[in-house]
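Quick one: the structure is below, questions incoming.
Every protein chain but one is kept in place in this view of the complex.
Right after this comes subunit A.
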Amino acid sequence: MDHDDATPTTGPAGTSTPLGPPLVELEGVNKHFGDLHVLRDIDLTVRKGEVLVVIGPSGSGKSTLCRAINRLETIDEGEIRIDGKPLPEEGKALAKLRADVGMVFQAFNLFAHRTVLDNVTLGPRKVRRAGKKEAEAEALQLLDRVGVRNQASKLPAQLSGGQQQRVAIARSLAMHPKVMLFDEPTSALDPEMINEVLDAMVALAKEGMTMVVVTHEMGFARKAADRVVFMADGQIVEEATPEEFFTAPKSERAKDFLSKILTH
């Protein structure tokens, strides 16, 4: 396994802030879907303030890895710790942990029967027990930040994909997460809407949010990532800075993958 263990201690690309202590730690993580070994001996540490981009061909396990971090996928072996604490198995403790881990999905998954504003306030009100007024005030601020404040009273279906995804980011931010997971956030978007979402994510990265981003958007990786992890066949094949990875990939697997996505 061509595997670089050295974690950078300063954020090279987008941020110049030094990285904090480990926030998300995966140790010897294995997972199977039936006969398929989707995660093989994954060891990975994400430090506070770090922006990690996970890249790789479809079926490489990158989405599963992302979803395992807040236990939307269970794992068969190994340990995942967030802020030093192992992931709880289920129940209240798990719900509490998930509240601290933001998640943005490929399909947006906004609550279809609730307005944009309700989507953002639901978590703060029902999980954090915030008052209606303060929750709505903050939600409007967050919607403003991602540029969709004027859509607050609409239903998700009335919004474009890009707008929906930005609402989804605001919904996650409203929980004041310690880390945010992005599971291919732009893969379901029309090309002209990808940038509006990426811009919101870049802004978030610059503010020092800890992020794990599964994406193929190299522009984002170059602009905002501290580190790129390349996965193939359930394994981490290569870890490098975005610059190193995109200009001089070490493994054959990564070279092959990059040549395929860079040709057009």
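By our rule, a residue touches a chain if its C-beta (ideal position, glycine included) is under 8 Å from a C-beta of that chain, and two chains touch if they have at least 3 such contacts; residues count from 1.
Note that in this section contacts and distances are computed from a predicted model.
This figure omits one chain of the complex; the name its UniProt record holds, of "NADH-quinone oxidoreductase subunit K", "Amino acid ABC transporter permease", "Sarcosine oxidase subunit alpha family protein" or "phosphoenolpyruvate--glycerone phosphotransferase", is "Amino acid ABC transporter permease". Residue in contact with the omitted chain (choice from A:S63, A:Q151, A:S172 or A:Q235): A:S172.
Within the set A:H113, A:K132 or A:K260, the residue that contacts the chain not displayed is A:H113. Taking the whole complex into account, subunit A touches the unshown chain at residues 70, 72, 90-92, 95-103, 105, 107, 109-113, 122-123, 126-127, 155, 157-158, 168, 171-172, 175.
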